[in-house]
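One chain of protein is taken out of this complex; the other chains stay put.
Naming follows writing order (A, B and C), and every chain is counted from residue 1.
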Amino acid sequence: MSSNEENWKQILSQVKHTFEEQVPFNKLLGLKIDRLDLECVKVRIEKDDHHVGNFVHGILHGGVIAAVLDVTGGLTAFVSLLQKMGDASVQEKMERLAKFGTIDLRVDYLRPGKGKHFTAEGTILRTGKKIAVTRMELHNDTGHMIAVGTGTYLAV
Amino acid sequence: MSSNEENWKQILSQVKHTFEEQVPFNKLLGLKIDRLDLECVKVRIEKDDHHVGNFVHGILHGGVIAAVLDVTGGLTAFVSLLQKMGDASVQEKMERLAKFGTIDLRVDYLRPGKGKHFTAEGTILRTGKKIAVTRMELHNDTGHMIAVGTGTYLAV
Amino acid sequence: MSSNEENWKQILSQVKHTFEEQVPFNKLLGLKIDRLDLECVKVRIEKDDHHVGNFVHGILHGGVIAAVLDVTGGLTAFVSLLQKMGDASVQEKMERLAKFGTIDLRVDYLRPGKGKHFTAEGTILRTGKKIAVTRMELHNDTGHMIAVGTGTYLAV
Partner (left out) sequence: MSSNEENWKQILSQVKHTFEEQVPFNKLLGLKIDRLDLECVKVRIEKDDHHVGNFVHGILHGGVIAAVLDVTGGLTAFVSLLQKMGDASVQEKMERLAKFGTIDLRVDYLRPGKGKHFTAEGTILRTGKKIAVTRMELHNDTGHMIAVGTGTYLAV
């Protein structure tokens, strides 16, 4: 493994650890990163009784869907912006994490959030020096698309 | 109090109870309705350690902000659509609640979510027979505007 | 050709004629429908000096991009909602055209609008009885993605 690959492996592993273990609301939702590399980001959530919005039908709350899409787009944007930094050190790269944030988010709710677990996938639409724009899709465990989103992110 | 006013008081009290006590994710977030009448909707959230996104700065997670704005817009739209139903009975009106949902949502994150508690307020932009469009604003306890949103809601 | 196929051919031909010849602003922009069937909608615009936003670089004005994406999403939604009407007559189907409109639109500008001509393509995300949600993409003549959009449409 080249030193550059080693570098990336270390960064992505640190991002995953931060995301899953150090962000309290991600922990509350039980978000897990299923895949995180330079090509693709996937975030998974198991439905739990606390995530329900409509108590009659037991479907996922719209706020949970928005949260999952936002963090998936954020991770996708973050990894893409890191790639643009080229040869910067791991430390320099990680310092940008603290100043990274969502500028705006659009969520389209397509179908009721029925299912036991859900996976959100992020795709890059644009990566500038400081701005990245992403599309996100949330599918349930039977492959139905539940919601999509578009997010704009800033790394100051 | 006229029978119509009594009717409204009963409906809004039922909506408030459902929102605060019967929607699991609203309970998890600790959302409270501060005001709910035909002129104005206000939803309040106390920050708690589990709502944090950025663990270094202790600020509100973007997903919490999106969730609060979505439910505030939803309540605003719902009350407005109910008004359009005119003389329908309480039961008829409440039956629409089960089939009510968000079509789409835009959230703009303006400032870091610093503060102990936050209040979201909703305003109606358009109310049709089935569609309502709302604007929402989230302020912290020192009066700073943290985020705004726009939502489109459907009552089938 | 079955009577149903004949029926569709007639409707789509009428939609194309209305779009290109009877909508004044579409004529001003010179919009042409490249493809319009039950699988796909493509709208084409030739750049002309009047469409320019940034006079230094000769790129497409953001308002032109928004307009093209809006009408592409609208056509996509309209065809999809027509399909949901099943066996209704051509006349009944066309009467819905007059009451059809955009509820909301999001546009993401990804790259400067350089090129001689541009093609927008629409995809359906959701079709209900009255509401349809679409995604749109605009590419230039060298295959670069210039902008994307998401639109919500209503047929009352």
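Everything that follows uses one rule, which is that a contact is a pair of C-beta atoms (placed from the backbone, for glycine too) under 8 Å apart; a residue touches a chain by one contact, two chains touch by 3 or more.
In this text the structure is predicted, and so the values were computed from the model without any measurement.
Colleague: Determine which one of C:77, C:107 or C:124 touches the chain that has been left out.
Modeller: Result: among the candidates, C:107 touches the missing chain.
Colleague: Of the listed residues C:5, C:49 or C:87, which contacts the missing chain in the full complex?
Modeller: Of the candidates C:5, C:49 or C:87, C:49 is in touch with the missing chain.
Colleague: List the residues of subunit A that touch the chain left out of this view.
Modeller: Where subunit A meets the chain not shown: residues 103-104, 106, 128, 130-131, 133, 150, 152, 154, 156.
Colleague: In the complete complex, the non-displayed chain touches which residues of subunit B?
Modeller: Listed in rising order, the touching residues are 106, 108, 110-111, 125-126, 133, 135, 145, 148, 150, 152.
Colleague: What does the interface between subunit C and the hidden chain look like in terms of residue numbers?
Modeller: 22-29, 49-57, 61-64, 66-68, 70-71, 74, 98, 101-109, 112
We take it that only the chains that are shown with their structure count from here on.
Colleague: Is the contact between subunit B and subunit C built from the same residue numbers on each copy (over half shared) or from different ones (under half shared)?
Modeller: Subunit B and subunit C contact each other through largely matching residue numbers.
Colleague: Take the average of all CA coordinates in subunit B, do the same for subunit C, and state the distance between these two points in whole angstrom.
Modeller: The separation of the two C-alpha centroids amounts to 34 Å.
Colleague: So which stretches of subunit A touch two or more other chains?
Modeller: 106, 108
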